[in-house]
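For this view, one protein chain was removed and the others were kept in their places.
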Amino acid sequence: MENNSLQQTPLISLKQAVKRYGYMQALKKVDLDIYSGTSVTIFGPNGAGKSTLLKVLSMQCRLSSGELLYNGTPYKKISDDFRHKFGVISHQLYLYSSLSAFENLKFYGSLYGISNPEKKGEELLKQLDLYKRKDDLLRTFSRGMLQRVSIARALIHNPEIIFLDEPYTGLDSLAAQKLSTIIKQQIEENKTVIMVTHDIETGFFQADNLLIMDKGKIVYNRQKSSINIDDFRKEYMSVLGVEAAV
Amino acid sequence: MNVVLLRKLDKIFSILLFFIIPLGLYFAFIYAPVEKTMGLIQKIFYFHVSSAWVGFFAFFITFLFSILYLVTKKVEYDDLASASAETGLLFCTIVIVTGPLWARPTWGVYWTWDARLTSTLILWFIYVGYIMLRQFMEENQKRAQFSALLGIIGFINVPIVFLSIQWWENTIHPNVVQKGGGGMHEDMFTAMLMCLFMFTVIYIGLVIRKLRIINIERQINYLELE
Partner (left out) sequence: MSYFKVIAAIVKKDILMEVRTKQVINAALVFAVLFVVVFSFTMEIGSNMEQKLSGGIFWVSVAFAGILSFNKTIGSETDNGSFEALMLAPVDKSAVFFGKVISNMLFLFLVEVILIPLFLVFYNVNIIGHPLMAVVIILSTYAYSLIGTLFSIISVRTSSKEIMMPVLFLPFMVPVIIAAVLATNVFILGGQIQFSYNWIKLTAVFDIIFTAIIYGIFSLIIED
């Protein structure tokens, strides 16, 4: 797969990307290519710029300078419709607590203009073990159940690129297990999965590419095939220096 | 903007104002003749009208640089827009304070719900909102974008506010106090222009000073962060 990807145009490509918030630089001239069908995990300590990078890649925020290309086209020339390809799962739920699980999914389904939101919604709720409670209001749900609804919400329009921002934060074991099954399944379906985490265990296994960010820069980028998790852990610490080990 | 350049400009304007302010005061108090009916109190007119003009000009600059900011997203434009709004608010305050000071001896009341004075008061509130918004948000891109929006729609609202208050004034008080004015003595007119010039230079000087402060604050924040 790696050999192929070298020839094709990257699905997402960042060139000299800079993102400034006021006086702070969250991204400092980042270059990155992500190929279709790969799974990329971005590690790094808090404040390294991981979440900003994910927001930039998913067009949630604009670059201060530099270029962002999708299939070789600058993002400024890309229409709103392109966001159809994006699905975002984060620690933010993005749900309405006075609607039922099913109504939430139907609403987001209708915003994405999918043809049969009911059927797709039911399918996802079944897969996530929530079908029995699909008509209950979300305010009666536990945190773990809400997280599962949020996963269904992100996948309702069958996105091609899935962005995960610390998705395992605060999940109970059932939700975490469901999530990892779903991520695996998405990878098998040849979707592009981009995940940000500071948890090495969960991030490592699903990844094709391992990235480490620190202080707004990508300081490490290699294929997983050439490394095992213990070595990676050592490298993670050596790259980030002593603070990361503590 | 360049910190060194700002410091130089700040110094130049401080020296300029050292000479221009006494000059303006000379024209207003000594050169211009004392008005026959109103007497000395009429002198406030030079400062009242000049601040009004400079205030509106300041908000126009805010409007202009708010648009430029939204188009380019350059922080410098946001700085300039906010520095100008803050300075404009100062001149607007002078208008609102000097208005009643003039009105009391002339018309016998402190406040008249006259269209110009009332519009200035509403305008003052709109830009107080602008400044408050900036204080209630952390410095970031969102704050700059929201302030730019206020800088644009606030200014566009000015003629609508003025028109509505003027019509309202005509409906509620059909007999407005006859405003002073008419023919102005030539020397008074010269004094007026001198004061306007003085206030414009004060405005530019204050904006530069404010820009310098913004830049210094930014440096301090950056150092704290490192």
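Per-chain residue numbering starts at 1, and chain names A and B are given in the order in which the chains are listed.
The rule we apply is simple: a residue touches a chain if its C-beta (ideal position, glycine included) is under 8 Å from a C-beta of that chain, and two chains touch if they have at least 3 such contacts.
On a predicted model such as this, the values are computed, not experimentally measured, just so you know.
Visitor: Touching the hidden chain in the complete assembly: which of A:L93, A:L174 or A:I200 does that?
Guide: Spelled out, the listed residue whose C-beta touches the missing chain is A:L93.
Visitor: Sort through B:I165, B:C195 or B:I214 and give me the one touching the missing partner chain.
Guide: B:I165
Visitor: So which of B:I122, B:M184 or B:I213 would be touching the chain we can't see?
Guide: B:I122
Visitor: List the residues of subunit B that touch the chain left out of this view.
Guide: Within subunit B, the residues touching the omitted chain are 70, 122, 125-126, 128-129, 132-133, 136-137, 141-142, 145-146, 148-150, 152-154, 156-157, 160-161, 163-165, 167-168, 171.
Visitor: Spell out the interface residues on subunit A facing the chain that's missing from view.
Guide: Missing-chain contacts on subunit A: residues 55, 58-62, 80-84, 86, 88, 92-99, 103, 107-108, 110-113, 137, 153.
Rule of thumb we're sticking to: only the chains that are shown with their structure count from here on.
Visitor: What is the distance in Å between the mean C-alpha positions of subunit A and subunit B?
Guide: Centre-to-centre distance between subunit A and subunit B: 49 Å.
Visitor: Help me check something: in the complex, which residues belonging to subunit B touch subunit A?
Guide: 73, 75, 138-141, 218, 221-222, 225
Visitor: Going by the contact rule at the top, pick out the subunit A residues touching subunit B in the complex.
Guide: Interface residues on subunit A, with respect to subunit B: 20-24, 62, 64.
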